[in-house]
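Removed from the display is one protein chain of the complex; every other protein chain stays in position.
The chains carry the letters A and B, assigned in the order they are written, with residues numbered from 1 in each.
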Amino acid sequence: MTAEQILFLLTGALILGSALMVVATRKLLHAALWLVAALFGVAILYAILQASFLAVVQVVVYIGAIAILFIFAVMLTRREMRDQGQQTRTNWWIAALLGLLILAGLVFLILAVPGADRLPAALPEGLDTVRALGNALVSPEAYVLPFEVASVLLLAALVGAVYIASVGKKD
Amino acid sequence: MATPAPVAALNLSARFPGSVTADARPGYSGWIVEKGKLLEVTQALRDEFGCDYLSSVTGVDYLPEGKMEVVYQVYKTTGGPGLLVKVQVPRADPVEVPSVVSIYPGAELQEREIWDLFGIQFSGHPDLRRILMWEGFAGHPMRKDWKEAYYEEDGKPFKTRWPEGKHALAESKNPFGDNISYPAGFDPEKWIPEDAEKALYGALARYEVRDEAGLGTDHVIVNMGPQHPSTHGVFRIAVMLDGETVVSLKPVMGYLHRNHEKIGERNTFLMNMPYTDRLDYLSSMSNNFGYALAVEKLMNVRPPERAEYLRVMMAEMTRISNHLMAIGALTNDLGAYFTPMLYALEERELILDIFEAVSGARMMCNYFRFGGVARDLPEGTLQKIKDLFFERLPRRIDEIDRFLTENEIIRARGIGQGVLTAEDAIKYSAAGPLLRASGIPYDVRRAEPYSIYDRFDFEVCVRQNGDIYDRLMIRFDEIRQSLRIIQQAVKQLPEGPVAAVKPAYQVRVPAGEAYGRVEGPKGELGFYVISNGKPSPWRYHVRAPSFINLTAFGPMCTGQKIADVVAVLGSIDIVLGEVDR
Partner (left out) sequence: MTFASILEWLIKGFVWVMILLGGFAYLTYYERRALARIQVRIGPNRAGPLGLLQPIADAIKLIFKEELMPARADKLLFFLAPIITLTPALVITAVVPFGPEGLNFPLFGRVITWQIADINVGILYIMSIASIAVYGIVLAGWSSNNKYAMLGGLRSTAQMISYELALGLSFVSVIVLADSTRMIDIVEAQKSMWFMVLQPVGMVIFLIATLAEVNRSPFDMPEAEQELAAGYHSEYGGMKFALLFMAEYDKMIAICIIAATIFFGGYREFWFLQNTWFSVDQTPILGPVYVFIKVFILLFGMIWVRATLPRIRYDRLMAFGWKILLPLSLALVFLTATGILLAQEVNPLFMWGIPVVSLAAGFIAILGMYQTLRRKEHARA
């Protein structure tokens, strides 16, 4: 086993462990913090793959913005929600079953990808991954259409959010 | 000069025959109203007689006669002398008087104070709780039959006032710690007055305005203080917040209460003079002035010319130093990190130097005496005053003004925030800069000139918008006017004695009542003194502008952001020594 593999396993354990804690912990804010740990693990995975841009963006967007909004929301709610109440519902087993099914599907999918069982080849020396990624996102041969569609979707969501907020204010 | 003659035109007994009679006791004035007719009479006072400004409400306990009296001082905001209206009720529990809050909302805090200290219940008061004493306090301390737990004597047990051998200190009779007894099972260390908090929060919720649009949200109650850096002392503000917006607000005070008035009634008349310094400890000269005026009215003496000029000069210097402090503290409350404050303090120090030169103390001056002032100006002080008030201060005030008033952040945070409209300002009995910034040109120096203010040429500053920015700016205006008065006074200052009577430890004060009011830096400062011919006043009441201005604090803050609460409080400019007394 190489150092990278050890690192990968450790990171995997971190992600899974903290993901488990997200649903297992009793305190809402702690759950949000475990989520942050899980997201951070994903960023480490990107870093192991030398996808430095994605690693950094993962931190900026998921940890720096989305998770902090979760925490923001948690802090604005009442504190009574903290330590009481049943943690599972009666039909939890359906959810567990569904989760297992999805896991199986994912494993199946990953195994179907050619070369999923091999280590990634080292990137060529001097390759500017950021530039390559940027080019891929905006070049017509590659991903410009999905990229633009996603932008439009986000814009629509943004406009919707503004609308909802402004309607609430006027009444 | 006797007590101010009641306005002849305002003949209340002709308007309400039978239920209103003139107060005929020797040395007294005003009108005695039947209890049942009080609301009707006050309504008529406000609406028909134009006395729209309730300056002061206070109680008097006439223990020997078995009566209690509530005294209302009402004035016209257009100026001129006011009216004294009194209600007498038998001294049998519960003592009850109808509340005038519905007619003069400015009575709210004052009636609470009377309830707290005298135990006079005001029926119809919206929020009658104790205010200066804590909830659960036994008795009403300003009643004459209430004995202080520690000094259980009628007068202070000083050797000079008791025959040799008879004098004994209360402390030696009741060593500290043994003079208090508790009910069985009561531990003062563990006692938490829960009811008080409940009553307070209940009062907050009463004023709640609920916004029903959208999601139901919780309101948070935040207690600012009593330990908080921007409450200017031990003052507590209970705020109910919706997010950061203030839904309702209640000031909670009394943490610095030492029952100044009770002390004043135990002291001799002259002994009270240094005590007045401690009321608004930033403007002691002005406090002295008001008290001296009240007692001089009773004694019927007038200070000599030179003393009058010195008094006016000192009072105006006090105003400048107080306003400098107010400007500094307000900008500090707006978050300017001490810089304007320190620039203002630098100038204030120079004024305090002059106080030190004339009185020997920088803040607790104790400079005024009945019929004059304590000492003349020492040599060289006049030159110092000239240098400071003709040369340095005008320039420095302009400089501070220039730096602060064009600052975009101060404009943004001040303009249109914490507005007190002119009607509200009168309604809530606001006084001083707070009232004038709302567009009411009411200044006691003009409305009812005392001392020699009728000789000076100055303007009554007024600003129209009643927001935080105007309240900041009006202080600059007033400093400039005070400079003008001082400059005139220095030029006209005559030679001569500074005291009309020989200095004495004891003064003889004829029986009667007197209300002396001055335009203090924070507003109308009034002293209501009743003498029964004994060495100590029978009643000694302070109309504290800081305290009464706080009546408008809640309404001014409703709908503002929490950050503005601090700025609004700073713009009212309170001193806790005066609020809690």
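Just so we're on the same page, a contact is a pair of C-beta atoms (placed from the backbone, for glycine too) under 8 Å apart; a residue touches a chain by one contact, two chains touch by 3 or more.
Since the model is a prediction, treat every value here as computed from it, not as a measurement.
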**Request:** Would you mind spotting which of B:36, B:229, B:496 or B:533 touches the chain that isn't drawn?
**Result:** B:229
**Prompt:** Thinking of the whole complex, not just what is shown, which of B:65, B:244 or B:459 touches the missing chain?
**Reply:** B:244
**Item:** Option touching the unshown chain, where A:60, A:116, A:142 or A:156 are the choices
**Value:** A:60
**Message:** Give me the subunit A residues in contact with the hidden chain, please.
**Reply:** 3, 27, 29, 33, 36, 52-53, 56-57, 59-60, 63-65, 68-69, 71-72, 75-76, 128-130
**Fill in**
Note that subunit B touches the absent chain at residues 220, 222, 227-230, 244, 331-339, 342-343, 346, 407-413, 415-416, 419, 464-465, 467, 561-566
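Quick note on the criterion: only the chains that are shown with their structure count from here on.
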**Request:** Express in whole angstrom the distance between the two chain centres, defined as the mean CA positions of subunit A and subunit B.
**Result:** 63
